[in-house]
Structure formats: structure tokens, C-alpha cells
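Okay, here's the structure, questions in a sec.
Note that this complex is displayed minus one protein chain, with the remaining chains in position.
And then subunit A:
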Amino acid sequence: MTGSLLLQSLVLGVLLGGLYALLAAGLTLYFGVMRVVMLAHSAFLILAAYLAWWFHQRTGLDPLLSLLVTVPLFFALGVGLQRLLISRLRPATMTMMSVLLTFSLALIVEGVLGLVFSGTHRRIQLPYSGSDLVVLGASIPVVKLIAFTLAAIALSGLYALLKFTRFGWALRATIQHREAAQLVGINTDRTAGLGFGLGLATAAVGGTALALDSTIYPSLHWHWIGPLMAIIVVGGLGSVGGAAIAAMVLGLGQSLLQLPLGTTWAQTLFYVALFATLMLQPRGLFGGRLAQRF
């Protein structure tokens, strides 16, 4: 009994960690290319979840199909946000002011969601919503498995894009050293815009994955801000790999702690990890010297 319960927690923890890794990947992209801490990321996540719900409600089709529209839409939105708003901020106060600017975006998105869809809790009902896959006595909800698969596909796509395309090289060069990238002829402003769009596109995928198995409401994004921020600080600001590892470790930890502590207190793991990281290793697990200064 306890064995299978433990196994189930482990599996669920890995699935959760995968989703966290996808969501945190977007945050590290913003930070990498623009030194922007994007507080609105989780608000856009909820926006994507609402769009998936609305799409399903209207057409009756599988919400995953909404990705065909939301991913390009969010990509364009991200490029637009970066070019029109964030690049207007002064470089000297970029980090602080971008936090406030993206915070205001989060409020606007939440407010608009509340106005359009009201504060009522929404949930997508799918034919496979209630079904479980039983492996060695551990029952795993199919929707969680789909969400994880979505996260895995998106993350591998992101990895391939960064590793094997010219745009990916340009983006990584911009993240590593902006001036040096400019010297070898990379248009870093354009690259930053596209990087921002890419980050927001991951929010579209993540939000749709989230909509599959959770109840959504406009103010839900506050619940995500804390864990996601903790993940990128623990992983080291700007490190995509560090964020992925931190996401996996914390997701697993949260899932395992839920057994003895219950869901609410298990949440505190993220904050304990955050404060412990700052006390012991302020730059995070994989952050360079840079991480401490921003």
C-alpha cells in the first residue's frame, strides 16, 4: 500500500516537475535575453488556459487543437510586448522597472479575464478526464500524462531550436554576451524580441497543459508566481538547464511532501528552498556571477 503510494507520488512528482520546467523555461529566456523578470508569465499562462477552455466550449473539439492558434498568437504578442513596451525602458533601471511593468501587465490580464469570463471557476470536461493509467499499483491520471508529454515535446523543441538553428545560436550568443554578439553581426534587438516571443509561446503550451486537469479562475496566476519565481532563483537566474533541474527537484519534493504534510504545507517547500538558496548560495545552483547582481 505505502509502496504503491510512494511510487505514485514519485511519478506524479516527475510529471509535475516536467510542467514546472516548461513554465520556468520561458522565465529564464526572458531573463537571459532582456534581464527581465516577467511577473506576467503566469497571467499569460492562465490566459492560454482560458482560451483553451473557451475553444473547447465553443467548438467541442479537443482543447489541444487550440494550440495551433494560441502558440503563434502568443509568439507575436511576446515580440510586440518586447518591441513596444519593454525595450522603451532605460537600460540603467531595466531590471526594476521591467518587474513593475510586467506586474502591471499581469494585473491587466487578470482584470480583463475577470471582466470577460467572470470570476466563476471553470473546468474542461473531456472524455478522458477521469481515466487513470495503472502502473504497478500506481494510478496516473491520463490528463497529467498528456500535460507532461506536451511539456516534453515543447522543451525538446526549444532545446533543438536553441542548439541546431542559426536563430538559436544568435539567441544563445545574445544571452551569453550581448556586446560580443553585436560585434559578430547579430541584430540583438531583433533577437531579443524573438526570444521574448518564444518565451511567451511556452506560456501558451503550458497554459493549455494546465487547463487539461485543473480548475481555472482569473486570480489563479498568483498561486503560480511564487513556485515559478522560486524555481528560477534556485536554479540560478538566466540558466535554462538550472531551472529545469530545480523544477524537477522541487516538483518531486512537493509531491513527496504532500504525503506527510498535506497540500498546503507542501507548498512552503518552494519558499524554504528560495530562502535557503539565498542564505547559502545567492547565485543559485547554476547561475553565474551575473545572477547575484540582478
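Just so it is clear, a contact is a pair of C-beta atoms (placed from the backbone, for glycine too) under 8 Å apart; a residue touches a chain by one contact, two chains touch by 3 or more; residues count from 1.
Criterion: contacts and distances are computed from a predicted model.
The UniProt record for the undisplayed chain lists the protein name "Amino acid/amide ABC transporter membrane protein 2 (HAAT family)", from the options "Elongation factor P", "Cytochrome ubiquinol oxidase subunit I", "Type-4 uracil-DNA glycosylase" or "Amino acid/amide ABC transporter membrane protein 2 (HAAT family)".
The omitted chain makes contact with just one of the residues A:L5, A:M96 or A:V134: A:M96. In the complete complex, the residue from A:V33, A:L47 or A:L105 that touches the missing chain is A:L105. Within the set A:L12, A:A25, A:L155 or A:L274, the residue that contacts the chain not displayed is A:L274.
Checked against the hidden chain, the listed residues A:A76, A:L115 or A:L259 yield one contact partner: A:L115. For the chain left out of this panel, the touching residue among A:R88, A:H121, A:K163 or A:H177 is A:R88. Across the interface with the omitted chain, subunit A contributes residues 31, 35, 37, 39, 85, 88-90, 93, 95-97, 99-101, 103-108, 110-115, 119, 218, 222, 225-226, 229-230, 232-233, 237, 264-265, 267-268, 270-271, 274-275, 278-279, 282, 291-294.
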